[in-house]
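Presenting chain A:
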Amino acid sequence: MTVTDFVPVLIQIALAAGLAGAILTGSVLFGQRGSKNKIKNYAYECGIKSDGKTSTRFSVKFYVTAMLFILFDIEVLFLIPWVLVYRDFVANSLPILGPILFFLGVLVVGLFYELKKGALEWEK
Partner candidate 1 sequence: MNDSVSLLHFAIAIPLLAAFATLWAGKLGRPAVQIVSVTGFALPTLLAIFAWVSYNPEVAGGYDFVTRHNTGLEAVGISLHLGLNGVALPLFVMAAVVGLAAGLYAAQSKAENLSRYLFCLLVMQSGLMGVFASIDVFFFYFFHELALIPTFVMVGVWGGRERSYAAMKMTIYLTLGAMLSLAGLIALYVKSGAESFDLITLKAHLAAAPLSDTVSTYAFGLLLFGFGILVSLWPLHTWAPLGYGAAPSSAAMLHAGVLKKFGLYGLIQIAVPLIPGGVGQWEGWIIWLALGNVVIVGLVTMAQRDLKQMLGYSSVMHMGYAFLGIAAMSVIGVSGAVIMMVAHGLTVALLFMLSTMIHHRTQTFEMEEMGGLSKKAPVLSAFFVCGMMASIALPGPGLANFWGEFGIFVSLWQFKPWVLCVAATGIIISAIYALRAIARVFFGTESEDFQEVQKEHTVIDMTWAERVPALILIIVLFFIGFFPKTISSSLNDALESEPVYATTEAEQGGSH
Partner candidate 2 sequence: MPTDTLNSLGEIAATNTWGAIYPEMILGCLALFLLVLEVVLPKFAHGAIPRIAILGQILLLGYIVVFDPSGCCNGVAFGGMIELSGTGQALRIFFLLASIFVSYLAMVSFENKTLARVEYFAITLVVTGALSLMAMANHFVMLFVALETATVGFYVLVSYFRQNVLSLEAGLKYLIMGALSSAILLFGIVLLYGAASNPALAGSSEDAMNFQNLRAFLEANPTDSLAIIGMLLVISGVAFKIGAFPFQIWIPDVYQGAPVSTTAFLAVSSKAAGFAVLLTLVKTFAPLSSVLVPVLTGIAALTILFGNFAALTQRNLKRLIGLSGVSHAGFLLIGVIAAQAVPQATNWVLFYLFAYLLGSMAVFAVFAHLPKVWDSDLELDDLGDMAKRNGFLGIALAIGIGSLAGIPPLAGFIGKFLIFVAAFKAELYVLLGVGIVGVVISIYYYFGVIKAAFFEVWRFTDEDEEAEAAPALPGATLTGLGKLTIVVAIAGSVVLGFFQGPLGSWLSGQ
């Protein structure tokens, strides 16, 4: 590869930056200015001071679900190549169904265990 191959990327970066810059400058230029005071600069101009953290904590349940999702999501990785060569293998009577079924069987047992343990129940 040569650097020229990266030109589109550069163009895209330039476009994005330019657009953002343009919008901001546009709003500064054409937008009408209001009176500047502290209250007005708060988020939501409703006059009430905002309190508490702006970043809220998530329940750990989200993380659990996310982990489980990753684990089962990864397995797809092994299914894609399988799908690609499936026909050829069967055509040449190479063993391909048995191993993958065993693999999926293990996955199913895992899923079954996970469900029964109530790892996916939201309210407990």
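Basis for inclusion: all candidates are chains of the complex that A comes from, given by their letters.
Here is the rule we go by: a contact is a pair of C-beta atoms (placed from the backbone, for glycine too) under 8 Å apart; a residue touches a chain by one contact, two chains touch by 3 or more; residues count from 1.
These numbers come from a predicted model, not from an experiment.
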Which option touches chain A in the complex, given 1 or 2? Just the number is fine. 2
Candidate 2-facing residues of chain A, complex: 85, 88-89, 92, 94-95, 106, 109, 112-113, 116-117
